[in-house]
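And then chain A:
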Amino acid sequence: MIHIPDLAHATTVQVIFCFLAFITIATAFMTIFSRNPIHSAIYLVICFFSIAGHYLLLNAQFLAIVHIIVYSGAIMILFLFTIMLMNLNERHQVHRPRITRLGAIVSFCLILIVLIAIFINSKPIVGGYDSTGEDFQSIKVLGKILLNEYMVPFEFASILLLVAMIGTVLLSKKEKLK
Partner candidate 1 sequence: MNTLIAITGLGVFCLLFEILNFRKGIVPFTILGLLGVLALNFYEFGSTESYYYNMITVSKFSTAFSSLFVILTIFLVALSHNFYENHQTKISDFIAIKIFLLAGAVAMVSFGNLAMFFLGIEILSIALYVLAASERLNLKSNEAGMKYFLMGSFASGIILFGICLIYGAMGSFDVVEISEFSLSAELPIWFPIGMILVTIGMLFKIAAVPFHFWAPDVYEGSPALTTALMSTLAKVVAIATLFKLISGLNLIPSLENQDHLHTFENIIVIISIASMTVGNIMALRQVNVKRMLAFSGISHAGFMLMTFLTVAASAGVLLYYTAAYALAGIAAFSVILYVCKNQHNEDITNFHGLGKTNPLLAAILTGSLLSMAGIPIFSGFFAKLFLFNQTIQAGHIILVIVAVINSIISVGYYFKLILAMYSKEPNEERTGKPFLIYAVAVVSITLNIVLGLFPSLVLDLLN
Partner candidate 2 sequence: MNVSTILIILLIGAFATYFSGDKLASKVALLFSLAALGCSVVLLNNYNAGVNISVICNWITQPKIAFALNADGLGLAMVLLTLALTPIIIFSSFGNEYKNAKSFYGLILFMAFAMTGTFLAADGLLYYIFWELALIPIYFIALIWGNGDADERRKAVVKFFIYTLAGSLFMLTAFIYLSQKANGSFLIEDLYKLELSSCEQFWIFLAFFFAYAIKIPIIPFHTWQANVYQKAPTVGTMLLSGIMLKMGLYSVIRWQLPIAPLAAKEYLYIFIGLGIAGVIYGSIVALRQKDLKKLLAYSSLAHVGLIAAGSYTLTLDGLRGAVLQMIAHGFVVVGLFYAAEVIFRRFETRNISELGGIRTQAPKFTSMFLILVLASVALPGTFNFVGEFTVLYSLSQINIWFAILGGTTIILGAYYMLRMFQHVMLGETNSKTFADVTLNEGISFAVIIAVLLFFGFYSKPITDLITPSLETILNVINKN
């Protein structure tokens, strides 16, 4: 069952969680609904920040920082760059047929209901969450795991980036004709 946090007796953490969750969801919606792509981008940045807040709440500081660097710092800049490059603004907003919106709303509701229903249906987690007390998410631990156990995927991710790099070059490189 959903535990609707009892706001009257809510702990600080719970209040923060609710607040962050609200911001996350609201800005996510705003991202989608705002007409100006630049506004969307800004809302999305806020959304990412709130997610970073969640990370912090979960005590994953390193991840939160990386998250902000990668998403807000890199990806969103890329987005904004592109938007600027294409000089997009409201006039590029094309007419959306009603059927499309209806379809989107229907599928949104449907998938939301289905997924939530499944999770509600599932056996609730009984008992408390154990805490080993060990440090499991400091930079040190993460670094060890990443470069020992996850060394191969780590290297492999470089291939992924290499492919993306080659790909982007390939897609934008003008051909020199003979």
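Just so we're on the same page, a residue touches a chain if its C-beta (ideal position, glycine included) is under 8 Å from a C-beta of that chain, and two chains touch if they have at least 3 such contacts; residues count from 1.
The set was built so that all candidates are chains of the complex that A comes from, given by their letters.
None of these values were measured; they are calculated from a predicted model.
Of the candidates listed (1 or 2), only one touches chain A in this complex, namely 1.
The touching residues of chain A, counted against candidate 1 in their complex, run 118-119, 121-123, 125, 148-153, 156-157, 159-160, 162-164, 166-173, 175-176, 178.
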